[in-house]
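Handing you this structure, nothing more for now.
The other protein chains are all here in position, but one chain of the complex has been omitted.
Just so it is clear, A, B and C label the chains in written order, and each chain counts residues from 1 on its own.
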């Protein structure tokens, strides 16, 4: 078993991961496009009109996958954070930093599409629904993570501080979610809430899953691109970056 | 017995030193030499466990200090550039609190005796805010008078001290070594310490 | 096919503003992000190339004075 673990660690060194990531990025982009096109086609051209919400419901093909990704990416960030703290591998810290902006973007998109869905359905741009409110708080957690890492100059300390914040955050997410849910049912009753998604016809569910897969592939591709930039930035004084850069210049 | 093997320190992007190793037995003093910025303080902080070395290992009584944790820290006394005293507290309060925090409570008359040894008689109950830089350093050094822990790590202990104070501190370190203690210190002025063997370690090019 | 005409598709059953508002924002951001990263990465590599080239010339000059 340990030789598999060994070569995993070999790839964990930024120098050997850099070219590997380079090769994987086009693959993930292709998957993202394929799943995206399939999902959107199913969602917008095949899925039937909803009885109550007419055509407006199609926004869920973007809203729900975005919300899922915003949560999923934070969990993956916390995972890399834990790995970075336990095994002290530098690459995991870089992965967490590379994922944060994409996670923040999906949280923003979930809020944006949630508002655009709430306006026609409930007449208000912002609905204090339990899930939307938790999404807003998740957005603050992302911004806090990014702001903390931006405020620390030494990359090693930035990684470790970010990792601790991400782990503290991931422990607090369920607590925040349940307290917001309690707060929502307490003050408003469950009348106004997005949780009551329309009954899911088969094609709707499939379309949403495909879109979610597309967003996932997209996130991996974008995170790999960003992590390559971070690796170059942090290892700019090392020998292999010198060859890598000059070789790239010669190639062009 | 303290032992370090091929220690490496990376500060930001620059590697300050690599492959640094030494062995220190009871009653010995290691004097760390090197220009400013050669990583002397970083090495001391590494020995204490405040900073993790980029590579290499530190062993205390044959066991890695990273694993020992509290046990190693119970035998360690570190004095950095900062005096580690509170300006609002008096020298007496500072000394009593730092001793208790280190897990070795000090009786009040011992503390007063220590303050007298370092030449702060009469100023025991004055808030440290009103003391001079040299006097504040003496409050920090007063800790060493009754210090019984085995390993002393001192970062430039003689700075801001007058000649009399330097001799006094050298005497304290000498007594510590005679009791079979170990000491690692950095200093720019060569100071004769009446002790066992003095080892030298030069850092940097 | 759910829609019988393109304009019907655009109207989206009266919810056009909201549906296309969401799709538009999503598409915009998901295109912008990779472009920003790609541009930042290439700017970094060119900056590094300039830095290494400068180091190399400086290195050679010192070794072979006129």
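The rule is short, and it goes like this: contacts are C-beta pairs under 8 Å (C-beta built on N, C-alpha and C of every residue); 3 or more make two chains touch, one makes a residue touch a chain.
The rule is simple: contacts and distances are computed from a predicted model.
For the chain that is missing from this picture, which UniProt protein name fits: "2-polyprenylphenol hydroxylase", "Sugar ABC transporter ATP-binding protein", "Peptide/nickel transport system permease protein" or "Heme exporter protein B"?
Choosing among "2-polyprenylphenol hydroxylase", "Sugar ABC transporter ATP-binding protein", "Peptide/nickel transport system permease protein" or "Heme exporter protein B", the correct UniProt name is "Heme exporter protein B".
According to the contact rule at the top, which chains on display are touched by the left-out chain?
Contacts of the omitted chain with visible chains: A, B.
Among B:13, B:88, B:162 or B:200, single out the residue that touches the unshown chain.
Of these options, the touching residue for the absent chain is B:88.
Tell me which residue among B:103, B:134 or B:180 touches the hidden chain in the full complex.
The single option touching the absent chain is B:103.
Which residue, B:76, B:131, B:173 or B:193, contacts the hidden chain when the whole complex is considered?
B:76
For the chain that's not shown, point to the residue among A:38, A:148, A:206 or A:249 touching it.
Candidates A:38, A:148, A:206 or A:249; residue touching the omitted chain: A:148.
Going by the touch rule given at the top, which residues of chain A touch the chain that is not shown?
85, 137, 140-141, 143-144, 147-148, 151-152, 156-157, 160-161, 164-165, 167-169, 171-172, 175-176, 179-180, 182-183, 186
Tell me, which residues in chain B touch the chain that this view leaves out?
Where chain B meets the chain not shown: residues 48-52, 70-71, 73-74, 76, 78, 80-89, 93, 97-98, 100-103, 105, 127.
We take it that only the chains that are shown with their structure count from here on.
Could you tell me the distance, in whole angstrom, between the mean C-alpha positions of chain A and chain B?
Going by mean C-alpha positions, chain A sits 48 Å from chain B.
Averaging only over C-alpha atoms, locate the centres of chain A and chain C and give their separation in whole Å.
Measuring from centre to centre gives 18 Å for this pair.
Going through chain C residue by residue, note those that touch at least 2 other chains and give them in order.
Residues: none.
For a test of understanding, state which residues of chain A touch chain C in their complex under the given definition.
On the chain A side, the touching residues are 44-49, 54-56, 58-59, 62-63, 66, 101-102, 105, 108-109, 112-113, 116-117, 119-120, 218, 221-222, 225-226, 228-229, 232-233, 236, 241-242, 245-246, 248-249.
Touching chain A in the complex: which residues of chain C?
Where chain C meets chain A, its residues are 1-3, 9, 12-15, 18-19, 21-23, 25-26, 29-30, 33-34, 37-38, 40-41, 44-45, 48-49, 51-52.
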